[in-house]
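Here is the structure we will look at, set down as structure tokens.
A single protein chain has been removed from this complex, and every other one stays in its place.
Moving on, here comes chain A:
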Amino acid sequence: MLTTRRAFLSCPVVLAAGMAAAVAAAPFRFALTPVFLDNDAAVLSALRAALAHGLTSDVELVQRRTYQEITGALLDGSVDAAWTCGYPFLEHRNALTILGAPVWRGKPRYQSYLIVADDDPATGLSDLAGGIHAFSDPDSNSGFLVTASDLAGIGQTPDTYFSRTIFTYGHRNVVRAVAGGLARSGSVDGYVWETLAEAEPDLTARTRVIARSEWLGFPPFVARGDRLSEAGVAACRATLLALGRNAPGREALRLLRLDGVTPAGPALYDGIARRMSAIRVLR
């Protein structure tokens, strides 16, 4: 990376001209995952506008169904940056780097919620054995890892503890599955549940939070580490960190119910790393 940066700095004129041509030719591809309300066209539009404000090239938002697909696209260069989860970031921490961490309710952290239907008498994970449980994604921290690691703590796995597990590939889908009675319980991103409670109160009203995890690192914006010096990626990082300072960025943050984006390092995700260790031990 240093080599690249040095080469870039030593040949500013040539590279700048070449990059400008490349940037003008290819749009900046930014990948999204179901970590937030990816079904909301207004949010997508606002986010694209906010990124385009700081980038000189066109912005293409790329939506994929799973974290695995997003991570794969990041690693093979199909996309330039992504908003993913702390869990897949840590799994590929050697290849990926953090562009910034969203700030929600004053801090770059969030919780995982364990939810049941509003008329379910369960009060905790221990009451849910033998039921159907909805996860978001096997690579999601809040939508899988937290509950899986809690079960690992009692020597169980989701497959042994629950009668059946369902992956819905979307935190909103987890809430739908539990609210509709398809699953008895679900593991959901606390930020998404709280945001849904404002946007779709009828949906969340049919669920009840029975357990909250500790505060963990908020799903970060990441890019491949070796591309951080690229103008587009660098501009993307600068744009993300400056979202609160321009109108399109503020509109995107307002719709996302976020306060801003802050620089962050891997240490923010130590809590997730600990949970990863817990299930790794069980495996």
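Just so we're on the same page, a residue touches a chain if its C-beta (ideal position, glycine included) is under 8 Å from a C-beta of that chain, and two chains touch if they have at least 3 such contacts; residues count from 1.
Throughout what follows, contacts and distances are computed from a predicted model.
According to UniProt, the chain absent from the figure is "histidine kinase", selected among "SSS family solute:Na+ symporter", "Nucleoside ABC transporter membrane protein", "histidine kinase" or "Sulfate adenylyltransferase subunit 2". Of the candidate positions A:A81, A:L114, A:I132 or A:A252, contact with the unshown chain belongs to A:I132.
The omitted chain makes contact with just one of the residues A:G77, A:G181, A:P201 or A:G265: A:G181. Taking the complete complex into account, A:N173 is the one of A:T66, A:T97, A:S112 or A:N173 that touches the chain left out. Taking the whole complex into account, chain A touches the unshown chain at residues 132, 134, 163-164, 166-169, 173, 176-177, 180-182.
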